[in-house]
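Of the protein chains in this complex, one is absent; all others appear in place.
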Amino acid sequence: MKALVFERKVARYAASRLASTIKGSGSGAKLSPISFQEIGTPDLPGEGWHELDVVLSGICGSDLATIDGRSSRYYEDIVSFPFVPGHEIVAKTKEGSRVVIEPVLHCATRSIQPLCSPCSEGNTQLCQNLAFGDLEPGLQTGYCSTTLGGWGPKVLAHESQIHEVPDNLSDEEAVLVEPMACSVHAALKALGEDGAKVAVIGAGTLGLGVIAALSQFCPVSTIIAAAKYPHQQRMAKQLGAEVVVGPSSFRDAIRRASSSMMHGPWLTAGADITFDCVGSSSSISEALQVTKPGGRIVMVGMPGPTKVDLAPFWHREIKMEGSYAYGTESLGNTFKLAMEMIAAKGLGALVSAKYPLHRYEEAIRHAAQAGGRDGVKVVFEITTEKSRR
Amino acid sequence: MPRPGFVLETDKSTPPTMFWNGEGFRMEKLPSGSRVIYAPEPLKPLDDADASIQQALLNPAGDMPPLPELLKPGMRLTIAFDDVSLPLPPMKRPDNRQRVIEAVLEMAARAGVDDVVLIAALALHRRMTENELRHALGDRVYDSFAPHGLLTQHDAEDPDAIVHIGKTEHGEDVELNRRAAESDLIVYVNINLVAMDGGHKSVGTGLASYKSIKHHHNVKTMTHSKSFMDQERSELHSSNWRMGRFLKDAGVKIFQIETTLNTDTFPKEFAFLQKREWEWKLRDRVSYMGVSKALDRTPPRVARSIFNSVLSPHQMTSVQAGEVEAVHKITTENVYRQQLVEVEGQTDIFTMGLPYIGPYNVNSILNPILVACMGLGYFFNLYRGKPLVRQGGVLIMTHPTPWAFNPVHHPSYIDFFDQVLSETTDPLVIEAKYEESFATDPWYRHLYRTGHAYHGVHPFYMWYWCSHALEHLSRVIVVGGDPRSVKRLGFHPATTLGDALEIASDVVGRNPSISHFHAPPLMIADVK
Partner (left out) sequence: MPKTSEPDIPKTPSAAQQLGKAFAKSAAMAVRPPFPLSKPNWPNGVARPEEVSRLGVNYDTEWSRSYPARIVRAAFLDWLSKPVARAIAPATVLGEDRLAGLDFATNPVILAPNHASHVDTLVLLTSLPEQLRHRTIVAAAADYFFDTRVKSALWALTTAAIPIERNKVNRRSAQVAADLLNEGWSLLIYPEGGRTPDGWIQKFSGGAAYLSLKTGTPVVPIYLKGTRSVMAKGSSKIRQSPTTVIFGNPMPPAAHEDARKFASAIEDEVAKLADEAENDWWSATLRAAKGTTPSLAGPDAPAWRRTWELGRSAK
């Protein structure tokens, strides 16, 4: 079978980084260490593991960062090469039931006993054994050489990773469960802050998901969102943001909503909680400008090495917290909550294009430019691939 | 002898018509049979303005003694004056206000009045800069009063400087600048550029608070002012008049001085701007071509600053003083004498070229909201009788409508454009949903009080100004405007006049009647 494979090739890595710098994100696919090649099906790594047929697999922002050569070196020791990327996966079991995979490769998947303390509490996203046990190192399916990934016809999954998809969700909606679970996990950090004014930076999949999750689960008072493109603005509005503006008006909108004064670019008051669903140095700086003293910033988008002036972070006693993946929330399992929300909000429309694997260069370019091309989520469709062959 | 206004019916041989287009011009060939309405030529100014001022102060109109009799040693005298929104463009020095205020002060000095304070009656407009005050009042007055803190600018948001006088029989709150209210005499010095200005609006609005002003600056009043250039049919004025009379009954004594200007609007270099195209001499054609070619190559910022430096040669055509209503009656006649143009019947399509300047962007940018207000608020309302365009007709205006704002002068406009017009353009919804939050926003209040920003609520008024036109018209088309901002305003962008007429045709058909309003110079269409 043929799958997209990411190998450790330093020269290619550098080249794709250069290309993406010069020509913009997504344009490095051709040069990057990714290739569409024949691979064998590995053995199941142990007990409780199943081989699944991939149906749809999404292209995530973190995938793009990897392809562009922009992801942090932090991950070097918790991935293993070569790997098949893809962690937003809808698949079919041998029995024919539709499932989604919760990709974190935590203690249970690695046959590690006893479980590390976060795992034992259900917070698998915080698992401390990502590089140990039966599997090669890998933080998630799609970054591990043992398990395959979503960008190929088959993927291996441990039973603890498998969630059955309810019938009321289409495949398109199901492929959003993983990213929406990230959004839900982030948004639930606003639980207990009733009446808070919340700012959301970025209106890609994660940003829109956070808006949807906030309005679904959290009784916050006002959601103010910055969205670059008109279709994003429309969706942000539909999903429950009260005020949606272009990035250049974001600060003004929050200033107004929080009845704030200003010192230069800094709001004297501001949002109670800011969700940064971009993760760039400019979005973090912006978050620092619009978050009230003593407020919180939740980092949802994956950041890399950035340069940010932390003076306001210190002086305004801002709390910054990461929000990675999903696990168990006070309301229950994050994946279950995400499915519930997707059904309630009808989020299938976020999937804006499907590509067969062999058109991966095009697909990746599209994903990188999704916003500008009126899109949100780009996915690979594997069944089509099979039937064409 | 200046010629009165003129309505030209175009035919094939008519030269193209000049349209104002922001900081530039367009030449447009109007379809045969269109009407072009030209302003009357400038009236002859007063021979000796200063002598006429003396004359007016000594022989007041209405029930009011001559000014010197009102001036007593030991009294509190407050002189309030119109702000930078008048006249347009700013006039060459000396400004009417300087002439009149100096004359008043000379009399006050002779009468031994020591306690004198000057107040710029700017209502919710932005505070004037030192240069603007010097220009309006002259250096002598400025240097005499400003250093001692006796030249003040009305602050509608200073709780200590506003007094609540009471409520009119219609329940309208009447609030006034404390110093003015507690003075023995308010002398108000006005420049009446258009028929809307002056009268009870001077003190009643100029020195009032938001709480007071909102009783007449709202959608209901504006849609019932047809037009607000015609006092008799303007709900805006009825409310102001009620408040003015209430003030009078409450014992606030006002000596009103109003002046009018002729329509000699542009300096010699731009003489072609106030000539009818077929009368352009070689000199006019050369300067038109020179100016417009040069402007084509000038960045907007520079073009703006060039135009902002234009000082108008307009001169005083009348000055009258005394009791507010009696004075304003004469003033209005004088404005009409200069500006009325008789027009027979309404039209399907109303075209206009919007200039670079309006009352609220002196030394600034005509931002998209002000573009809308200029066209739909001001020019549309420059009528008496019936609107120039029929109910359900189409308005076509030319202006580049850039997405550009002056953040110092118009901070709340930016947010209004980004956060309000992006949601809705319906004046009633806007009023109900957003007005209060803008009006009470602490940051706008701070900028209004300490900087040079219009009050937070001001962009709403601009939009309400448009409400009569929005209700009356079925379509508004902006030729040459930035499509993004034009669409945000809820209007239709068009590249050429031809396209605009095409867009209009599904509303008004293939053979619409077209009237072009060739202003500025300003005029009022007296539609029979």
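When the chains are written out, they are named A and B in that same order, and each has its own residue count from 1.
Everything that follows uses one rule, which is that a contact is a pair of C-beta atoms (placed from the backbone, for glycine too) under 8 Å apart; a residue touches a chain by one contact, two chains touch by 3 or more.
Everything numeric in this text was worked out from a predicted model, so none of it was measured.
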Legend entry - Displayed chains contacting the withheld chain: B
Legend entry - Sole residue of B:Asp139, B:Asp249, B:Glu269 or B:Glu471 that reaches the chain not shown, by the stated touch rule: B:Asp139
Legend entry - Per the touch definition above, residue among B:Leu43, B:Leu105 or B:Ile213 touching the missing chain: B:Leu105
Inset, instruction - Check the options B:Asp114, B:Glu130, B:Asp158 or B:Glu471 and report the residue that touches the missing chain. - result: B:Asp114
Legend entry - Footprint left on chain B by the chain that the document does not show: 48-50, 93-94, 98, 105-106, 109-112, 114, 116, 138-141, 143-145, 147
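The criterion applied here is as follows: only the chains that are shown with their structure count from here on.
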Inset, instruction - Would you mind writing out the residues of chain B in touch with chain A in their complex? - result: 414-415, 418-419, 422, 437-438, 441-443, 446
Legend entry - chain B-facing residues of chain A, complex: 243-246, 249, 252-253, 255-256, 259-262
